[in-house]
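Taken from a larger complex, these chains appear in their original positions, while the remainder are omitted.
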Amino acid sequence: MSQARPRILVSNDDGYFSEGLRALVEAVTPLGEVWVVAPDREQSATSHAISLHRPLRIQEIRERWYAVDGTPADSAYLAINHILKEDRPHLMVSGINHGPNLADDVMYSGTVAAAMEGALLGVPAIAFSLVSRAPFDFGPAARFARSLVASALSRPLPPRMLLNVNIPGGVEPDGYAITRLGRHTYGYAVSENIDPRGRKYYWIGGNEYEHEDIPGSDCNAVHLEKRASVTPLHLDLTDVHRMTDLAGWALDGFQRFIPDGR
Amino acid sequence: MSQARPRILVSNDDGYFSEGLRALVEAVTPLGEVWVVAPDREQSATSHAISLHRPLRIQEIRERWYAVDGTPADSAYLAINHILKEDRPHLMVSGINHGPNLADDVMYSGTVAAAMEGALLGVPAIAFSLVSRAPFDFGPAARFARSLVASALSRPLPPRMLLNVNIPGGVEPDGYAITRLGRHTYGYAVSENIDPRGRKYYWIGGNEYEHEDIPGSDCNAVHLEKRASVTPLHLDLTDVHRMTDLAGWALDGFQRFIPDGR
């Protein structure tokens, strides 16, 4: 095992066998010692679910390549706290996702959740997504991933760093932008059907994609500028600006204390 | 149907039949017209998972009380975009969770995810959790929930408002504090076992709870002060402070553009 080469952990939510993951592994292989720990089946839209109430299996597919019968967050947890416990990764990368993770998508995304679990456990992490539909050409996204990972590995990184990267599909992006999360919607449809036994069932979500035109947003960068977007995310969801407002609420029967004032 | 009374949507992650949910329903019933839309079985630690690839069932348990065979986020989505589509709720409450949702717990919590989905869909939302183990006494938590909901309903609320509330167990809290998310850990254990067929399996997570002593944090309020904590959360995960730092990275082969500069 090379002491000098950085250890890179790769995960995703599409499964250890997926094309996007293989493209990411190839992209970062020249940059370090690559370990794959990923779900054994497709786990899209599982968000940050973690399996506390059932045990997990780890299957060694080949050297430094493992499949976990759990969620993306389970995979990251087992990689960092078990498989690589004695020799923690320097960087975690997740993806390349078969589809976008822009704006509010990050709340639902398994690709982002894997990276987020890495960052929560102190491993700087980057999530990569290709803004495309099938057929997927991962070439440009993989080239961008290699360049960004090389740059990241060349500097000290804060342990809870988390970057969310989206690369436009179908073009060779000429560049990238440091962005904020935008806003978009798929429509808020619920479609209702009746099954052959006469019982109703419902499909969530629509197909009418729209994003707000917000300068500086990831949606704008990818959709309008055809550039890769790099959005830093943080792990502290506290909305400090609303704390002041809340302090003005009166609660019948309960006294408000200044935090830690005793 | 009363026009004047506010419509309150109740959900959770422990299931429509759970004791904590019933306590919350009772608490808010005097304050408005209550609708329950909740998972049909326990869904802890499912986080913000949403069911895009399979259909869902809705079962009417009784008037204004529905069970969904999906995640907490599925329940919130179907409640707001289907069941209550024509007559949207004024406020959503989620819980009362059987256990804490402090610090990083909010990343994994189904209770918080239900409320977060409400807020993402424009319904102000509050998640309630009881920091206790069985046996649970929901009385004090329910009284605090009623007081906070009454106060919330008495003022205009921003549509994407999201509050995360934890109430200490086993005491009557004398008050509350407006807090930030703290930091804690359950230990990073992975326990390894062998099943009767000779195959290894793994349990995630430990039992050695520790929280950092951070003044103003939710952990401090609940654990040290025995007060309810009210933490406002926001839905934009962008880490604006790290954007500047990232602008200093050089990426080989790719040019950085100023966002939306064309």
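As written, the chain order gives the labels A and B, with residue 1 at the start of each chain.
We take it that a contact is a pair of C-beta atoms (placed from the backbone, for glycine too) under 8 Å apart; a residue touches a chain by one contact, two chains touch by 3 or more.
Note that the structure is predicted; figures quoted are calculated from it, not measured.
Total copies of the shared sequence across the full complex, per this structure file: 4, with 2 shown.
Just so we're on the same page, only the chains that are shown with their structure count from here on.
Rounded to a multiple of 5, the Cα-based rotation taking chain A onto chain B is 180 degrees.
Chain centres here are Cα averages; for chain A and chain B they lie 20 Å apart.
Of all the residues in chain B, the ones that touch chain A in their complex are 44-53, 55-58, 73-74, 77-78, 80-82, 85, 104, 106-108, 113, 116, 120-121, 143-144, 147-148, 150-152, 155, 161-163, 173-181, 188-190, 192-193, 199-205, 215-217, 220-221, 224-225, 227-228, 230-243, 245-247, 249-260, 262.
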